[in-house]
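Missing here: one protein chain of the complex. Every other protein chain is in place.
The first chain written gets the first letter, and so on, giving A, B and C; residue counts start at 1 in each chain.
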Amino acid sequence: MANTFGQLFRVTTFGESHGGGIGVVIDGCPPKIDISPADIQRELDRRRPGQSKITTQRKEEDRCEIVSGIFDGKTLGTPIAILVRNKDARAEDYVEIARKFRPSHADFSYEAKYGIRNWQGGGRASARETIARVAAGAVAKKILAILYSNFEIVGYVAQIHDIIAKINRSCVKMKDAEKNAVRCPDVAAAKRMESLIGQIRDEGDSVGGVIECVVRGIPAGLGEPVFDKLEADLAKAMLSLPATKGFEIGSGFAATHMRGSEHNDPFEMRGGKIRTATNNSGGVQGGISNGEEIYFRVAFKPTATIAHEQKTVNISREQTKLSARGRHDPCVLPRAVPIVEAMAALVLCDHALRQQAIGLPSALK
Amino acid sequence: MANTFGQLFRVTTFGESHGGGIGVVIDGCPPKIDISPADIQRELDRRRPGQSKITTQRKEEDRCEIVSGIFDGKTLGTPIAILVRNKDARAEDYVEIARKFRPSHADFSYEAKYGIRNWQGGGRASARETIARVAAGAVAKKILAILYSNFEIVGYVAQIHDIIAKINRSCVKMKDAEKNAVRCPDVAAAKRMESLIGQIRDEGDSVGGVIECVVRGIPAGLGEPVFDKLEADLAKAMLSLPATKGFEIGSGFAATHMRGSEHNDPFEMRGGKIRTATNNSGGVQGGISNGEEIYFRVAFKPTATIAHEQKTVNISREQTKLSARGRHDPCVLPRAVPIVEAMAALVLCDHALRQQAIGLPSALK
Amino acid sequence: MANTFGQLFRVTTFGESHGGGIGVVIDGCPPKIDISPADIQRELDRRRPGQSKITTQRKEEDRCEIVSGIFDGKTLGTPIAILVRNKDARAEDYVEIARKFRPSHADFSYEAKYGIRNWQGGGRASARETIARVAAGAVAKKILAILYSNFEIVGYVAQIHDIIAKINRSCVKMKDAEKNAVRCPDVAAAKRMESLIGQIRDEGDSVGGVIECVVRGIPAGLGEPVFDKLEADLAKAMLSLPATKGFEIGSGFAATHMRGSEHNDPFEMRGGKIRTATNNSGGVQGGISNGEEIYFRVAFKPTATIAHEQKTVNISREQTKLSARGRHDPCVLPRAVPIVEAMAALVLCDHALRQQAIGLPSALK
Partner (left out) sequence: MANTFGQLFRVTTFGESHGGGIGVVIDGCPPKIDISPADIQRELDRRRPGQSKITTQRKEEDRCEIVSGIFDGKTLGTPIAILVRNKDARAEDYVEIARKFRPSHADFSYEAKYGIRNWQGGGRASARETIARVAAGAVAKKILAILYSNFEIVGYVAQIHDIIAKINRSCVKMKDAEKNAVRCPDVAAAKRMESLIGQIRDEGDSVGGVIECVVRGIPAGLGEPVFDKLEADLAKAMLSLPATKGFEIGSGFAATHMRGSEHNDPFEMRGGKIRTATNNSGGVQGGISNGEEIYFRVAFKPTATIAHEQKTVNISREQTKLSARGRHDPCVLPRAVPIVEAMAALVLCDHALRQQAIGLPSALK
């Protein structure tokens, strides 16, 4: 349902940006997995505000508390609840938007849906909710690493506004992305991106871009034939993130300009295994992984919160104007990289457990 | 789960391309809706093979039988089962692929997942499975039309290979798309597309393209804040269709080249209602509809089945070659239009019922 | 949801007693299981009407068609659809109840819920719906037998009205129950039950009773700690059957008269395994199987359809009288035995797959 994701590795998130905190309950986690608070904190720190000068300056340490489900450093098989308290909330920054709908924010549509909203900082629509996803993703990554020895997930910024990075997708490593504030492995592009974001921020405006994500080490056979195709679940996962407008897997929209004879990925024997010669499929065929690299791209719009004065309407249905206060990112992509990875890990971990479920004793195989 | 879609308006599909037939069970349909076999047949005829010279020549009438859930022409509130028998199945066309993996088809990944597959015509991976979705979509459309008096859903081909149609998205009607075999409302482009598809077919090759879909008449308030955002469920719905590689809503990937000050949709009062001046959001903000037109685009790859000889591998892990037999579409898009519409209707109908569920007596509102 | 049962081994049923037929879609069945129509027919024949002189004389062969999901006699891992057509439907028997609410039937409550009902033979509320459960249960039994070599499920009639059978629960076998028309392993009691049912039928009345079910060969570890306790899912399964009024597991209601020191099942080492000395727990502790025999009892009320004239109300809210026509069982229990077994098999098969899902490579165990 609305706030739960996954069929077997099930993640339920809760919390608003201003209030008791943000949290997650993970149900269906296998027992006896080593999980420490540090495993989770490491990922939370990658999405934390204030980590560099191009992100929001809201001061949140985002320290996680593991409330349940772990005993002596190991998962119990029972629900893992993780809670992160809100600290640097400044409700007073938001008084104006209690009455005015911010353009391209969720204020109006929430009001239309519920007839009520927590206007302090966007409430449930705030990107702070993604803390919960990153925490759960950290657990999913650990399970995937146990299941698949070559498992690796690498997200990075591939484009900011009109600056497009040059990246060798098949070689890129997490450390390449993590070595600069933009999380772009193309060092030259990263430098220009960082300077563009700074300039845009100074102009009180915002920009978007593209995050690309590569997953290695997933065996053939994960996914489901019809509705829960691997790419369908990845698409949902990505479009469920704030500020996303598009998703493409493998050749994506570029496939529309190709012929079948160019686009098809011929099978061949390589290293004793059945492999494809090319990978336009993006590692998924018929909804099921084929053992090749899985890669996909996510489009993020420019941040809706800008310092420019904007025209809008208030709850009394009068025309008015609004200038953002509150602290925000001029470009969400650098901090969104770990969130994209987390969502991909949730999808893959869920499908890994689903695949285990249908297994039978080897006599049958 | 794998073969079920939706939370409240739940659709479970079954069947393989060669076997007893294709079917669907719709659970959660409200009672007392008028549904006739003709309502369903009309939509099935739009996706039927052999409907024009640019589609596959497999001869299937695709006549539907309503097995349960309808009494005296009205829904009972109990499960509606609809069955379409396979008639013109030619298993003999597929003997070769019992042993060879077709490039960019699901043969290999199914084998990896299940250790068994129905190799006759692709089995469960066949696009015949979408019959079930179109049948269910016909029911969903009827419900939406009852709930929302201005409801309208218009899918059309916006691009075939390099031919891009010019379409005024806000005016286009279903009859505009239905008047040619390509289902493209730009008549001039449609002519060129039709001729390109014919030529590609004669060359034994295939092409892809883009389907665009516009939904009108959805009120503000449908969707869910977090995982089940309206765009997330639409993205999943579309990427669950065979041959799709990408999805974008509203401004989509183009948003990545815009600034926030350009991209934001200012609110204004118009016709006594709160409206947005522009619609880069594509009718959804924060995962919830805002009352504007919902529109999105879906990328389809070129059909994997081509007449060209292709390199591949067989189940004994030997290099081999393969030429498609079997009948197929050189371009799936014209027949995919009603399928895209059907999936959009399933998503919207489900969210419409979900919104009803949280309603309370008006005293509370 | 309403017409779907199970989390991983998911069964969706459809159909009314008078209409196109009764069917089931099984999603989540592991691949490569041998299933023949005969496997399913064998179980359907145990619940078939007209099988003996103490059951309804409605003539239904209840022949099953496997529409999808099986190829060359083996499951494909994709949905298995099974359809049984209605043949000997006599809508004319039910014309009177189109307007009158039968006492203790679902006529009135369906009308209240949906504002419409298929009054021919009870529609969806008919016990014919259990055909679908028995068909799915036949598949579940096959899987359980593969997973657990000593798996055995034995249902039998333990009581009809005031006749209580004497049965040694730990020795009873399916053949003991199957050797008479009542399905009661106590031969002397069975004879008296059969004669009582005949007499009751001649008087135009009906009786109920208790079915007991024993499951052997389930290892320790199936079930879930909180909401999906094994006994909770069994209770739901049984109370979802028509005409059931109660459920008890292990010591059941008799436990309320015992002290903890009598009721507790001490652990002991037996045959090299950890066993319990007694089995008041009924094979489940804390919601999870402990490796002992699982046994439970289900109370069935007397059939609501009787030949006596009864007072009731019609849809115009007028007092009226009603005498049943239509064919019916004076006592549902003999035919309900395979249904109880089927539901138990569905619960256990689902939990077996769930337990597989959380498994990890042995290094972790």
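Just so we're on the same page, contacts are C-beta pairs under 8 Å (C-beta built on N, C-alpha and C of every residue); 3 or more make two chains touch, one makes a residue touch a chain.
Quantities reported herein were computed from a predicted structural model and do not represent experimental measurements.
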item: Where the missing chain makes contact, among the chains that are shown; value: A, B, C
item: Option touching the unshown chain, where B:Gly77, B:Gly250, B:Pro302 or B:Pro338 are the choices; value: B:Gly77
item: Of C:Arg124, C:Arg183 or C:Arg335, the residue in touch with the unshown chain; value: C:Arg124
item: Residue in contact with the excluded chain [from C:Pro37, C:Gly217 or C:Gly246]; value: C:Gly246
item: Hidden partner chain, touching residue among A:Ile35, A:Ile54, A:Ala81 or A:Ile358; value: A:Ala81
item: Footprint left on chain A by the chain that the document does not show; value: 1-4, 8, 10, 12-16, 19-23, 25, 27-28, 31-32, 65-69, 71, 74, 76-81, 83, 113-118, 123-124
item: Hidden partner chain, residues of chain C it touches; value: 1-5, 7, 13, 101, 103-106, 108-110, 112-113, 115, 124-125, 129, 159, 161-162, 200, 205-210, 219-229, 231-240, 242, 244-253, 255-269, 274, 276-277, 280-282, 284-291, 299-306, 308, 310-313, 317-319, 354-355, 365
item: Touching residues (missing chain, whole complex) on chain B; value: 8, 28, 30-33, 77-78, 143, 146-147, 225, 353-354, 356-361, 364-365
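By definition in this document, only the chains that are shown with their structure count from here on.
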item: Per Cα centroids, the chain farthest from chain A; value: C
item: Distance between the centres, which are taken as Cα means, of chain C and chain A, whole angstrom; value: 45
item: Interchain centroid distance [CA atoms averaged], chain B/chain C, Å; value: 39
item: Junction residues of chain C, two or more chains touched; value: 8, 28, 31-32, 77-78
